[in-house]
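The complex appears here minus one protein chain, its other protein chains still in place.
Take a look at chain A:
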Amino acid sequence: MKLELQGITKSFDGFVANDSVDLVVEPGQVHCLLGENGAGKSTLMNVLFGLYEPTAGRILVDGKPVVFRGPGDAMAAGIGMVHQHFMLIPVFTVAENVALGNESTGVGGILNLEETRRSIKEISDRYGFDVDPDALVEDLPVGVQQRVEIIKALVRKANLLILDEPTAVLTPRETDELISIIGQLTDSGTSIIFISHKLREVKAVSDKITVIRRGKVVGTANPDAPATELASLMVGRAVDLSLGRTPAIPGDAILQVRGLNVLSETGIPAVDQVSFDVHAGEILAVAGVQGNGQTELVEAIMGLQDKATGSILLGGAELLGRNVKDIINSGVGYVPEDRSTDGLISSFTIAENLILNRYDHAPMAQGVALKLPAIAANAKEKVAEYDIRAGSSQALASTLSGGNQQKIVLAREFSRPLKLFIAAQPTRGVDVGSIEFLHRRILAERDAGTPVIIVSTELDEVMELGDRIAVLFHGQLMGIVPGNTSRDILGLMMAGANAEEALAEVAAQQVPTTIKDEPTLPGGIA
């Protein structure tokens, strides 16, 4: 199907999210929409999917103008969407999920899933999806759940698929599999709109690239365009993708983790017998697919996990069993993974957020009284130093962009002398310009001799920052490898192979990959 968007404008109360966007998707083409968070990609897709009514402009399917009043209309016209967060019911089977909203019923309204099962089988066989219609969705790996979403769209006869940030939740291997699935789909004539902010993937999968910035199409490119050019288009200025880092000069092992176990709330080990050291002046990057124990590992170090056993020594002193305040005061800086729930109080001002864990120390307080002048002065200083873009330091944190919010967290944690710095997903949901800034600050902290732990699910960020890389899988440490280890080996380890196995496998068969290794780029971009 050929899809054309002509002059699509969508404004909300005067704020223009999409400004006369033109887009043509040819049949069987993979068209990438590249843009930063908040550039207007999702709004555009919601307009296309009938969730928003465009303020101006029109949509043409195979040359004929169409109007979508809701997702139902869009689906009827052959448009399917796979959301970044899957719209599946975990306790239902694959067939039940696929049938949902489109159920065929027999006599007396009894649910008839036979036909659905048949079509799932058929599609699954045709594209080699390997999906069992009777499996419970909650038992399936994320990559397979995504295929269920794709099947859902295909069963409804979609011949244009919108994939919204489809690789965010996948392992590198699953990403490769997805890319091959995309290839098969396009071969059979399905068009794909692939939304991403990761240059490497976009270059690997697309036939055509449209770059969006601030709601406008700022350019189109072919997949062979250089990464720096695409990044510059996306950001709107020249981007220096190299950090220009110097090799680490590691000192003593400051943090020693030995036999750490953390039980999850359900009693399953979330971290399983993990031991490692972090040295002064080095960055240990912890890689792994989301939900493999990274969160619990970091929380255990911060004293936020009650059910942790083993030993965590910081400069020889045991951290386990001490409370959070004690650990913070002993010089551990922490950027939590979920900025909005753990890192900031969104209804507090920037000034207040900057002292969230220092409000009761001099000079911010004297006895039980807050010292407002000191708090204001601190805010003024940090806002300037970290280039936090806001009207004033009295602006609420909730009014800031992700990048500026993260700068508040970083500024707060770096404003006291540190013995250890931990950052989980430091650049998630952060714009490219801020990523560069945040990475440089973290490197500067390392160069000042602080041991640093970076947890990231972005392989590029891990490879960019890590002097050594530890890979977690199902709570177990698959090994710690040097920072220059290849993407293939890391990918295998993230899927559950230990370091030796991964090394051996890569050496033996030189795993075929769809994605070529590009020179490493900073986290969120590449």
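Some notes on this structure:
Keep this in mind: a contact is a pair of C-beta atoms (placed from the backbone, for glycine too) under 8 Å apart; a residue touches a chain by one contact, two chains touch by 3 or more; residues count from 1.
One rule holds for everything that comes next: contacts and distances are computed from a predicted model.
Name of the non-displayed chain as stated in its UniProt record, restricted to "3-methyl-2-oxobutanoate dehydrogenase (2-methylpropanoyl-transferring)", "Fe-S cluster assembly protein SufD", "MacB-like core domain-containing protein" or "ABC transporter permease": "ABC transporter permease". Within the complete assembly, A:432 is the residue of A:123, A:432, A:455 or A:472 that touches the hidden chain.
Touching the missing chain, out of A:168, A:304 or A:374, is residue A:304.
Taking the complete complex into account, A:356 is the one of A:142, A:313, A:356 or A:377 that touches the chain left out.
Considering the whole complex, the residue from A:281, A:403, A:426 or A:491 that touches the absent chain is A:403. Annotation: of A:60, A:377 or A:395, A:395 touches the absent chain (contact as defined above). Residue-level contact of chain A with the missing chain is found at 12-15, 17, 36-43, 214-215, 235-237, 302, 304, 323-329, 334, 336, 341-348, 352, 356-357, 359-360, 365, 368-370, 372, 389-392, 394-395, 399, 401-404, 430-434.
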